[in-house]
Structure formats: structure tokens, C-alpha cells
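Let me give you the structure first, and then I'll get to my questions.
Right, chain A next:
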Amino acid sequence: MTGFGALLARDLRLVWRRPGDVMVVLAFFVVATVLFPLGIGPETNLLARIAAGILWCAALFAALLSLERLFAADYEDGALDLLLLAPWPLELAALAKCLAHWIVTGLPLALLAPLMGLLFGLSGDGLLAVGLTLLVGTPALSLIGGLAAALTLGARRGGALLALLALPLCVPTLIFGAGAVEVVAIGEGFLTHLAILGALALLSLATLPWAIAAALRQAGE
Partner candidate 1 sequence: MVNHTPFIVGAYIVALVGFGGLAIASLVARRRIRRELSARGLERR
Partner candidate 2 sequence: MASLHVLANPARFRRFSQRVLPALSVATALALAVGLWLALVESPPDYQQGETVRIMFLHVPSAWLSMMGYALLAALGASLLVWRHPLAALMARAAAPVGAVFAAVCLLTGALWGRPMWGTYWVWDARLTSMLLLFFLYLGHIALSRAYDDSERGDRAAAILALVGVINLPVIKFSVDWWNTLHQPASVMKLGGPSIDPSILTPLLVMALALLLLFVVLVLLRTETEIDRRRLEAAEMAL
């Protein structure tokens, strides 16, 4: 576990020294969500109805945007080779990297999204639902995106390819995340949605670290 903690701390420290990387992702999220009312029109009812989908899609794109570099720097400077040789499981290293990514993107996005929801005229419950579903759902996005990032290491057209691989796999998370806010809008509880999102995140947690580790091994070969 010390390796896990050390890797996590290292990744967080790297981000801490260059906060610009995170800020760009959050700025992208804000700008992308703001563009939708400009494109669709300022009608309040319509915006409140589609707010959940917009916030979730924008969060998904923002998370993917930041994933391209998740393993790339380690791959280029040789740190990945050291992780492959390390005496502790590569699966844990993959998990640490994804956790670090979630802390610096998923978590801020979950905090920021309710604020953006205010611009769309979401109700109090709706804002809560946006924040909570993103909090529970984004770990799955970090893991799925982590797999796509590991698979596309050193590939041609890496960034676009990463999105093509990750987006279909993110569909269940998106459906239940945005769906939760929709059922709040018609006055129902969203606990079921939250529970299913949690289940999706746990399923990703139980399977994807192995897939990511396998992808990293074949990248290092």
C-alpha cells in the first residue's frame, strides 16, 4: 500500500505544481455548458429540462479531455517501465493513477456542476442531484477513460481515438447520471439512480484496474 500512497501523492503533487492543467479542464467545462443556452435560446423551461443532460455531457467531455495525458508522461519519461518492474501489483498503480485523476477532475466537476446548474434554473433538489450523481458517477468515468488512455498509449490520433473508445462505454453512467436529475424534475426520488450509479462505479472498480494493468503491460513490452 505504501507504493499506492506514494504514487497517488506524487501525481497530486505534480498537479499541485502545475494547477493550470486542472484549471483548463474546469474552464472548458464552464465554457462548454455556457455555449448551450447560447445555441438553444434563453427559454427557462427548456433549459431547466435539458440542464442535466448538458451538465453531464460537458462533464464527460471535460473528463475525457484531461485523460489523454494520464499515462502519457509516465510512458514517455520511463516512469511507466519502473511501475512495471515495481514489486507491488500494477493494478494498484493503475488504480492510484485513476484515483488521482478523479480527485483533480471528477471531484471539482461535481462541486462546480451545481453552480452551473443555477444558470439553467435547476431547483434545489435538482442541484443536489447533479452534484451527488457526478460525485458517485465520475469515478467510473475516470476508470473507463483510464483504460482508453492506457490502450491508446503511443497510438496515432491518440486523443480522438480515446474518445471513440471511451464514449460508448460511458453510456450507462451518462444515462443514470442525467436520468437522476430528470426524475427529480418530475418530483420523484433519485435514490435508485444513485444506487445504480454506485453499482456501475463499483463494477468498474472491480474489473477495470485489471484491464488497465493489462493494457499498460502490453504498452511497456
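The set was built so that all candidates are chains of the complex that A comes from, given by their letters.
Quick note on the criterion: a contact is a pair of C-beta atoms (placed from the backbone, for glycine too) under 8 Å apart; a residue touches a chain by one contact, two chains touch by 3 or more; residues count from 1.
For clarity, every value in this text was computed on a predicted model and none was experimentally measured.
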### Query
Which touches chain A in this complex, 1 or 2?
2
### Summary
So, in the complex, the side of chain A touching candidate 2 is made of residues 147, 151-152, 154-158, 161, 164-165, 167-169, 171-172, 175-176, 179, 182-183, 200, 203, 207-208, 211, 214-215, 218-219, 221
